[in-house]
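Complex shown without one protein chain; remaining protein chains in place.
Residue numbering begins at 1 within each chain, and the chains themselves are lettered A and B in the order written.
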Amino acid sequence: MSATARTAPAGNIYDLGYRHYEGKRHGRWYAVWSLYVEGMRGVWGFGRPMTAKAAPFILTGLYALPALIQLAFSSIISQSIATGEASARDIATYSDYFAAASFFMVLFLVAQAPELVCRDQRYHVLPLYFTRALGRADYAFARLAALTTAVFMALMVPMIALFIGDILMKPDTLKAIGDEWPRALPSIPASALGALSLSSIALALSSFSPRRAYAAVGLVAYFLLMGIVPDVIFQVGRHAGWDWADKLMTLNPTGAISAAADWFSGAPLVTTGRDGGLPATLGADAYVLAVVVSIVVFTAVLLFRYRRMPA
Amino acid sequence: MMFTRSVAAIPLIVQITLRQLLGRRRTVLLLLLAGVPVLLAIVFRAANDADVAGFATGVLDAVAVTLLLPIVAVLFGTAAFGAEIEDGTILYLLAKPISRWAVVAAKYLGAVGVTTLLTVASVLVAGAIEMGPLGEEGAAATRAFMAAMLVGSFGYVAVFLTLSLFTRRALLIGLVYVLVWEGALSTLLPGIANLSIRQFSLGVANAFWQMAPDEARLTPSTALPLAIILVVVALVLAAWKLMRFELPGGTD
Partner (left out) sequence: MTVQLPPNSDGDPVLAAGPQTHVTLPAPAIELINAARWYGNVVAVNDVSFSLGAGVTGLLGPNGAGKTTVLHMLAGFLAPSAGTVHVLGRSPNRDPSVYRQIGLVPEREAVYPFLTGLDYVRFNARLQGLTNSDQASRDAIRRVGLEDAMDRPIGTYSKGMRQRAKVAGALVHDPQVLLLDEPFNGMDPRQRLAMMDLLTEMAAAGRTILFSSHILEEVERVGNDILVMVAGRLAASGDYRAIRALMTDRPHTITIRSSDDRRLAASLMGDSAIFGVELGAAGLSVRTAHLSVFRRLIAGASRSAGVRLFEVVSGDESLESVFDYLVRR
């Protein structure tokens, strides 16, 4: 295109009718909120093809499966308890559910956390974010909040199923709700804390790889190692009389989260079980503290990573 | 002519593969992972815990065979071809007058080499630290798990390498196989042992040191042939697929 120059001594910029944005500008918090909503949709695969929804929904389903089965058979279970064929102890409770089914929740994080942060690095999207109203820390917090919310939702699915199941087992529904409510309530803060803890770990570790598959391998290695190594050292130390070895058990994220759930509900810690249980020498407070410290540390790592990342 | 050229090409491609697989950040991470059994051996030693079975089950099986071996194998196994396909450098290997089986063999040897080196060395060092003073039984257990690492490396790498020629998501599928099939499902369905590389490895290890039957479900005489069949089938499949290698589609 060639435009004939109007009288211009040294140089000129012509207004050829550019479209100016005249609307309202929302600013930083709106940008953070948008990124948060987009992230949460991404974790669940909304607005994406069915294949993107498969992993989060199937894994949440598997995680909630025991509770859903208990819900489906609640009338039969209540009868067999009444007739003494089963004892109330066989039924999953709010505070020990996570310990039993956490494997699928870990898989949920392995599959979905890299989804949130790796591709932004791989396809060099970050500079586009950082040149907008959004800061680096804003990005990190929006992603963390999105994953935490999604994981919290997943964690609450079996809790709600258990709640409904417990109510259905009782003849008087209204009274049952009143009785059950105080027992169910602690599962909300416990799930929130667990979700934040798992999400901060998963996101911080994932942010170190632009490739989703490598991030997933890293997460698997971390969660499995933390499940095995402290336990091995603790068992060895028990024979050797190392009284410090029990504190290592707080390093296992899933173990610490289930102990924290016990702390919220006031239930006793499970000190025996399939994997030898948690050491009896530590109180539930220690695990809650460990979970909080882990959240702080991994969030700091995440922020540090995004501060240093070349955009 | 074609045959001799193909055989001569193998060491060249192995060399390239080794340089591709090593010298990256993930190698450092894998070295750290391989250090975990060694670290635990030092812990056992420090605790004066002289229990061959305890160390074998708690560390060599639970950490080395269950965790270290599949992770190292899935990373190296899928990266041997995966990185070349992703970057497009695979064309430099395939547009050559050499048989495709030679390319598969070279990639396999390279990936198996580094996997074996890392995993067997990890067990050897860990075993020497903890089991060294424990006499013949300790040495036998160490040998058993070194054999398990060797068999496992050959088996896992063959499967993951072949997988990487069929799908771009080989790493994730491999991870799911290890975690779900060999991990969660095999505890529920013991019959899976016949189709689990982990059990093939432990079965062969049984030849050197008898494990508890619920830990290693196969005898060496079943495990070894099954492992060999698996490797051969996987590699033949890989060569077949590479012969039909087509460039990823598009209208460019």
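What we mean here is this: a contact is a pair of C-beta atoms (placed from the backbone, for glycine too) under 8 Å apart; a residue touches a chain by one contact, two chains touch by 3 or more.
Because the structure is predicted, anything quoted here is derived from the model rather than measured.
Considering B:20, B:66, B:122 or B:164, the position touching the chain not shown turns out to be B:20 (whole complex). Of the listed positions B:93, B:112 or B:126, the one in contact with the omitted chain in the full complex is B:93. Those residues of chain B that touch the chain absent from the view are 1-2, 4-5, 8-9, 12-13, 16, 19-20, 23, 87-89, 91-100, 243-247, 249-252.
In the analysis below, only the chains that are shown with their structure count from here on.
Chain centres here are Cα means. That of chain A falls 31 Å from that of chain B.
Residues 26, 29, 33, 36, 40, 43-44, 46-49, 58-59, 62-63, 66-67, 71, 74-75, 78, 169, 171-172, 175, 179, 184 of chain B touch chain A in their complex. Those residues of chain A that touch chain B in the shared complex are 103, 107, 110-111, 212-214, 216-218, 220-221, 224-225, 228-229, 232-233, 235-237, 239-240, 242.
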